[in-house]
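Handing you this structure, nothing more for now.
Note that one protein chain of the assembly has been removed; the remaining protein chains are unaltered in position.
Moving on, here comes chain A:
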Amino acid sequence: MHTVLTRGNAILAYTLSVLACLTFCCFVSTVFLDYRTNVKINAVKTLVKNVPNYGNNKELNDLGFITFDLQTDLSGLFNWNVKQLFLYLTAEYKTESNELNQVVLWDKIILRGENAILDFKNMNTKYYFWDDGNGLRGHKNVTLTLSWNIIPNAGLLPTLFGIGEHSFKFPDQYTMQPV
């Protein structure tokens, strides 16, 4: 503390220590919160086609087409340790070749301050619903769930499932005309 530089150094170092301590307090204040909430999902249109998957092996694979309704209020999830939410809609189903298939069909980023009350009707998916074989036609139990990943200022990056899911079935016939 005997020169200008040592005093400046001591003050800067102490400020950074306090900042780390405050950040930890912010983390502790939100680590035990429950970030789950209710979600209503509904599949509106469900079609399945049998087309060559040029992105993979050029074989004829099942490609599902669905549109969905989504209704949820995520505004209660935001607090001073949540910068943004990454939402994604997953289809889960079981086939003979795989015990569990998970396909992400749609996603969305919601920044804090943006509208977090979602009410979508008849939304198209963002990503292709490819099966890695021919497991989708006539499938009786495909489950849609909404999950989200919380991006905080400090702390954990939890992935949570919304409460509420929707199961639907694909038609028994392939759709031949273009969609």
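Quick note on the criterion: contacts are C-beta pairs under 8 Å (C-beta built on N, C-alpha and C of every residue); 3 or more make two chains touch, one makes a residue touch a chain; residues count from 1.
One rule holds in what follows: contacts and distances are computed from a predicted model.
Trainee: Consult the UniProt record of the chain that does not appear here and report its protein name from "Pyruvate dehydrogenase E1 component subunit beta", "Large ribosomal subunit protein bL35m", "Trafficking protein particle complex subunit" or "Signal peptidase complex subunit 1".
Mentor: Result for the unshown chain: "Signal peptidase complex subunit 1".
Trainee: Which of these touches the unseen chain: A:Trp80, A:Tyr128 or A:Phe161?
Mentor: Hidden-chain contact among the options goes to A:Trp80.
Trainee: What residues on chain A make contact with the chain left out of this view?
Mentor: These residues of chain A touch the chain that is not shown: 1-4, 7-8, 10-12, 14-15, 18-19, 21-23, 25-26, 29, 79-81, 153.
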